[in-house]
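For this depiction, one protein chain was excluded, whereas all remaining protein chains were kept in their positions.
Going in written order, the chains are labelled A and B, and every chain counts its residues from 1.
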Amino acid sequence: MADLGRAALFVSLGLAVYATVVGAWAARTHKRRLSDSAGNALLAALGSTAVAAAVLLSALLRHDFSFAYVAQHTSTELPTGYSISAFWGGQEGSLLLWLLVLTAYASAAVLINRRRAPDLVAWSVPVLGAVAVFFAFMLVAVSSPFETQTAPIEGAGLNPSLQNPYMLAHPPLLYLGYVGLTVPFAFGMGALLAGRTDERWIVATRRWTLVAWTALGVGQLLGAHWAYVEVGWGGYYAWDPVENAALMPWLAATAFLHSVMIQEKRGMLKVWNVLLVILAFCLSLFGTFLTRSGVVNSIHSFTESPLGPWFLGFICVVTAGSLALVFWRLPLLRTKTRLESLVSREAAFLYNNLLLVALCLTILWGVAFPMLSELVRGETRTVGRPYYDFFLRTFGLPLLLLMGIGPLIAWRRASLRSLGRMFVWPAGIAVAVGVVLLALGAGSSTPGLVAYTFSAFVLATIVLEFVRGTRAVGSFTQLVGRNRRRYGGYIVHASVVLLALGVAGSGAYGSTAERKLSPGQSLSVAGYTLTYRSLSQQRGANHIALRAAVDVSRGDKLVARVQPGKNRYFAEQQVSNEMAIHTDWLRAEDVDVIADQINPGGAIYFKVLVKPLVNLIWVAGLVFLAGALVALWPDAREQRRLAARYALAEA
Amino acid sequence: MTVALVLAALVATAAVLLVAVPFLREPAPNEDTLPEPKDSGKRALAHAEERDRALSALKELEFDHRTGKLSDADYRELVGAYRRRAAAALQGIEPAK
Partner (left out) sequence: MIALSIAGVLAIFLLYTSIAGGGTPTLKPSQLAGHQDRVSLVGKVTGQPTGDGHDTALRFHLRDRDGTAAVPVVYRGSVPDLFKPGREVVVQGKLVNGMFVAAPGTLVTKCPSKYAPAKSSNT
């Protein structure tokens, strides 16, 4: 069966090459049937890649250890769900997933748009094909999931920290996001190649970008929650290169989502938008590269693989090629429209873009620094948390404030008079909140206090927007229904505020305590008293679980009983930390109890972390999803208007 | 093993067929050129986008005024220019129609 997989991937490669070469030729010579044929090649590539994926999946489910990949990533004791997730647990499988999602997206994009915008699709097909060629080539020649061997009796199993339901959701969501950015990129390049300067490519890919961006955002939050709950150090983001690998394209995509609104309203920033979509796509390739090669010292990936140089080469080719394309079409894209005022919504969007891109680039610098310093000085130097925290504050806090200011300003030009009137209420509320918080002791952290105050400002602004809008239109549902993107966007802004509150609270106002306790002893932190009662042992499907019974009290009242401990996995010979979390909803904080070290005699070294507001981060994820869905929801009226507009051109 | 080979052959054949479909469906078409916007079409499109922008700007101006973001004075100052722009953009379309 491995032969079938290999053959199917070979067919995919051939089809991708056809789509690229023939597609480009057809677009150049304006041949309709040939262009349709190239588009069909992408559809067929979906089929053959799906066959390859099915072969791998069936091998994983059957625990067929003659497949080297299956032996490396599963074991006979592994529960079925995790055997499935092993598909993307390793390098070869994740490349296959990339190709599968890519061909799926490409097929959908081609099918939906080929009759409506044939010239645009004609040039987008070769771009999509070229990306597919790279991944198919990697799978066929460099990193094949279908290597066979004499089947060992038992497989290596899945790393214990990956045996978590999140393993089924987090990577696929991220891939839906990463790969999703290919479609706007391809259409953007397609528009340039076709010599079109209108918004067609943006309109065609607007939903794609939103979906990819949402998937990346939710995927990252799931990853953060996973890290918080599973890895057991009480944190959720370590500025690890692989974590940053997903954050950077997300920031670029956020900037892009905002700046295309300016192009839509004012017809400006065409070059900037195209550059942003290139940046977002290259960063998503870079992200895949970071996760899959051992180039950067990272907790996530260290095995040096042959993949590295290939990926780097491909990213360079893509960057150089797309920039050359932009440069060639620069005269067409230039517009005469200028910014009318530094105090206008366009200007606010522009500041937002600059801050987002600045944050993105400083993170990129931090990630690339070790590689660059090695090249230049021969010595690897890394930057740590203080670097990232500084820039997150420097760029993030103004961004937070801007989220509140932007909606209050009118397009084109806002008079300072009307601005003042708009700001009175939210600013007043923010100042009041700030004073109250200061009195409550929040002054211990200046950035924290600033974050809280700005958040109050933005939340007040958003609420006012909804109130004023409903008053003007008459009904809430009509308001949101007619302006889905705007009000969906406001909901997303609210989610970002919640995220900021959660990050600021748990980061700036947390407490910790650690002590070695024998049964019966206790320690106190932030008003809680934790008493260690006893240690027990239980056998699970593929592990032994050690658990400490700990009582958590506040004053005299027993608030919770938690069971921190460790799991010892047989097949993998590894130990995982099982942190216990007690969530106090009323006090809005988490108490994280870690059994850091379990001594044979029964004494345990405990670490306790109190994290205020940390759960707002996860709530933010839900609000984010809701807002994105509102923004995504199709608007029949707008669709008709756009269709009529483009029918004019194709007439 | 042979099952694998047969299936692989099937996949390859299906792929070739799918790619050939456009040519099999119309062996001798009347017109084999890719429909592309001509210069007149591109101009009409540019006008349409300009028209949509002007109309939406006017709508937003009204909405901003209704929700209080724009004072009466500012609104009166701007609405005239916005209306004229929208009218001009609408007229720009007529000839191409």
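In this text, a residue touches a chain if its C-beta (ideal position, glycine included) is under 8 Å from a C-beta of that chain, and two chains touch if they have at least 3 such contacts.
Since the structure is predicted, the reported quantities are computational estimates derived from the model, not experimental observations.
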Interface partners of the hidden chain - shown chains only, full complex considered: A
Hidden-chain contact residue, picked from the options A:G384, A:G428 or A:G443: A:G384
Contact partner of the left-out chain, one of A:P370, A:G448 or A:P564: A:P370
Residue of A:T29, A:S58, A:S518 or A:Q597 touching the missing chain in the full complex: A:Q597
Contact residue for the chain not shown (choose from A:G90, A:P249 or A:G287): A:G90
Which of A:G232, A:P564 or A:G627 contacts the chain that the document leaves out: A:G232
Subunit A residues touching the omitted chain (full complex): 89-91, 156, 159, 161-162, 171, 226-227, 230-235, 238, 240, 291-292, 297, 299-303, 339, 342, 350-351, 354, 358, 362, 365, 369-370, 373, 379-387, 390-391, 394, 516, 566, 574-577, 596-597, 599, 605, 607, 609
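Please note the rule applied: only the chains that are shown with their structure count from here on.
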Centre-to-centre distance between subunit B and subunit A (centres being mean Cα positions), rounded to whole Å: 29
Interface residues, subunit B side, partner subunit A - complex: 1, 4-5, 7-8, 11-12, 14-15, 18-23, 26, 29, 31-37, 41-42, 44-46, 48-50, 52-53, 56-57, 60-61, 63-64, 66-71, 73-74, 78, 96
Parts of subunit A lying in touch with subunit B, wherever the complex brings them together: 1-4, 7-8, 11, 14-15, 18, 26-27, 30-37, 40-41, 43-45, 47-48, 51, 118-119, 122, 194, 196-200, 264-267, 408-415, 417-418, 421-422, 465, 468-469, 471-472, 641, 645-646, 648-651
